[in-house]
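In this view, the complex is presented without one of its protein chains, the others remaining in place.
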Amino acid sequence: FVNGKFCKDPKLAKAEDFYLSGLNIPGNTSNQVGSMVTQANVQQIPGLNTLGISLVRIDYAPYGGLNPPHTHPRATEILVVVEGTLYVGFVTSNMDNRLFTKVLHPGDVFVFPEGLIHFQFNIGHTNAVAFAALSSQNPGVITIANAVFGSDPAINPDVLAKAFQLDKNIVNQLQSRFWWDNN
Amino acid sequence: FVNGKFCKDPKLAKAEDFYLSGLNIPGNTSNQVGSMVTQANVQQIPGLNTLGISLVRIDYAPYGGLNPPHTHPRATEILVVVEGTLYVGFVTSNMDNRLFTKVLHPGDVFVFPEGLIHFQFNIGHTNAVAFAALSSQNPGVITIANAVFGSDPAINPDVLAKAFQLDKNIVNQLQSRFWWDNN
Amino acid sequence: FVNGKFCKDPKLAKAEDFYLSGLNIPGNTSNQVGSMVTQANVQQIPGLNTLGISLVRIDYAPYGGLNPPHTHPRATEILVVVEGTLYVGFVTSNMDNRLFTKVLHPGDVFVFPEGLIHFQFNIGHTNAVAFAALSSQNPGVITIANAVFGSDPAINPDVLAKAFQLDKNIVNQLQSRFWWDNN
Amino acid sequence: FVNGKFCKDPKLAKAEDFYLSGLNIPGNTSNQVGSMVTQANVQQIPGLNTLGISLVRIDYAPYGGLNPPHTHPRATEILVVVEGTLYVGFVTSNMDNRLFTKVLHPGDVFVFPEGLIHFQFNIGHTNAVAFAALSSQNPGVITIANAVFGSDPAINPDVLAKAFQLDKNIVNQLQSRFWWDNN
Amino acid sequence: FVNGKFCKDPKLAKAEDFYLSGLNIPGNTSNQVGSMVTQANVQQIPGLNTLGISLVRIDYAPYGGLNPPHTHPRATEILVVVEGTLYVGFVTSNMDNRLFTKVLHPGDVFVFPEGLIHFQFNIGHTNAVAFAALSSQNPGVITIANAVFGSDPAINPDVLAKAFQLDKNIVNQLQSRFWWDNN
Partner (left out) sequence: FVNGKFCKDPKLAKAEDFYLSGLNIPGNTSNQVGSMVTQANVQQIPGLNTLGISLVRIDYAPYGGLNPPHTHPRATEILVVVEGTLYVGFVTSNMDNRLFTKVLHPGDVFVFPEGLIHFQFNIGHTNAVAFAALSSQNPGVITIANAVFGSDPAINPDVLAKAFQLDKNIVNQLQSRFWWDNN
């Protein structure tokens, strides 16, 4: 066991430990945010353990499919668009909180540096598809809205009302909603 | 120059390069969130470059001074309370988004793992003061609400309305507000 | 400058530093080995510097397009097939030198661990296309045959005759050939 | 188990794993060197494992309480004085062995780079207190005099007599003494 | 267990865990390549685990003893000649594949950077002996010819014929040979 994952005796490893199928199958985007992330990390491919890389396929519904603002606490991401048109961006750290954005078409590549809040938004009339690689075999994902308003148990609403400059009523409403997790 | 910082010829380094004064002076908490972070990282102490650690002092106003939900993209934090009573917490990654909280008193220590969203909230009747160490000489800070609703330029409001399940009107209002940055 | 690359003042960075277009364009596979690798690393995307990841698109001609046995001295590779049928494999270190292979179809993912000799071979009747991510912004490539028989200047042929159990005549012939580099 | 410490299934972790109390309690400085170090590392806080940081509180008796010359084999240290007046210093590597010193007052911060010999000495008339953070969850401490003259078993006295330019009699005396360990 | 190796409770460790004897004994060079590598890594010295270094002794037969072209997937090598005359070299990555060589005499030191193909060849009339250190406790070795032509099972000969510009007959002959492994 290393990093909580089983490490095979190299003599017992086999090709299947380094293999995964299914990234040709579109993810189901019929959900709140209109997107779905299909993972290929150490959970699915045990041979990735300690190797520092993983992959995802992301599907976006037409007219607004959104991979909502999120961070990867342990990874940089590099994304290539295979199909569709995506408006993508990331926000830099304090004090500036500068937004860097691009509209991406098939074959375009964009980088989201480690730990920064980023998103992709399908602004086209068709499905969009991208592959993205992450610089960790276990990168983690924190969907910002879900972690803030959908945590279990709920964060003290006074904290969120003050931090987000929202009425406590609105915070309470948000905290009672269902927060769908696309990955 | 290493990491964008000047690296002195070791023969020219002097004690002042490893020194900073002023962490005894309370930060001014008369602001939107009622807190202030005073930094002691590689910006203030050039000798920290490449050494992988830094320090902050955090002051919290009585009755609700808040260090609002934020992440450090490149650091774990360990905090010790010197004065006052703090309700602190962090939220784990997807899918669970579990909230871990504690009420801390002087001498209590709490750890906020790398990249996770966390906060401290003064629930006492007096000022609160803490020291916190970070596992990077340049840890970075992303105040979640500021980065999301106060970025420059603003994120497309359709993205935020969908991600945060908020009326676009409210998103527009939030984006027009002033987002004070406590560090 | 970090790692021999220019590091911009973060205040001067812009979205273009994190962007590249053109990975939708098939590489020209009319060459000796019938394959072409199109790179998206720190050479093309300056914003990748220090971030530990990069991407390539690989095109393979039908009926035998080959990405010949090679290593990445500083990276693990994870590959996803977009089109076509590939026979892929890697060989483990001494003493065993075990060969791990798979036939991959669209949507199949395979991992080539850091530093091991690996290859992909188009065994289908159509073009094949794959994207592969590498766990370094500057992974390097060593095409084995080219480095061994096509180095500049040539390796002493006695070394190669003994190591590869080949007639010195054959070594001399090989060393006088042109070794086309697909990346 | 990672690094010899138990790694919990994240689903079983709880807030207590990231928490420690008691750093408000002064350490007992009634000892040979007049100082005491209270630890907050992975031994006391299991949630710190793999996170690369830890904390200590250091108490110094008035008129000469000493945290004697020592090294941390795996960590840089950053210290902030909370109370009292400390003369602190570190010595650089060969050939120069330059001594860098400062007199610190409350709120002053000083950095001791990884692996270098350093000390703190209370030159005031009152107790002194400092917090120090270390860039490892398990930094280790080597008190120089204790490791050299108080090892178990003793180092061959000829080695120490020659290295420290001391009479063998004095070495023998030193090796028969009790070496109190303040941490 | 860390990295697949047993990690002792430090209280149970003893001097023998950090010790190995026998590097004064010449390796038997009566073999196909006329060389032998004697290892001192974590397999032989359990105390090396996690410490990032190891050692080898290499013996070369007179008149052509060869440590054939190989890579270390996880280590840089630094070699010092103790006896004899060696022609040594390494080849840089694509595109250039530059060969760097030197003739080394006793007391000469040469560096083989991580992951690059390198070799040593005894061009003298006497035995040659070298010590080499590697920047990993478990550096791994890939003897190029053995991994390419002697893998188990064999690589598809069409792959090797195309990659190495060799007749398929010759590839088949090579694949049926015995490939002796000198380490």
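Order as written gives the chain letters A, B, C, D and E; numbering starts at 1 within each chain.
Please note the rule applied: a contact is a pair of C-beta atoms (placed from the backbone, for glycine too) under 8 Å apart; a residue touches a chain by one contact, two chains touch by 3 or more.
Owing to the predicted nature of the structure, the values given are computational and were not obtained by experimental measurement.
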Per the whole complex, from E:Asp59, E:Glu114 or E:Asp181 the residue touching the absent chain is E:Glu114
Identify the residues of chain E touching the omitted chain, counting contacts across the whole complex.
10-11, 13-15, 18-25, 40, 45, 47-48, 51-55, 57, 75-78, 80, 82, 90, 92, 96, 100-102, 105-114, 131, 133-135
Contacts of chain D with the missing chain: which residues?
32-34, 64, 66, 68-69, 71-74, 87, 89, 91, 93-99, 113-117, 119, 121, 140-156, 158-160, 162-166, 170, 174, 177, 179, 181, 183
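Operating definition for what follows: only the chains that are shown with their structure count from here on.
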Which of these pairs, A-B, A-C or C-E, matches B-D in more than half of the residue pairs in contact?
A-C
Centre to centre, by mean C-alpha position, how many angstrom separate chain B and chain C?
42
Touching two or more other chains, which residues of chain D qualify?
1-2
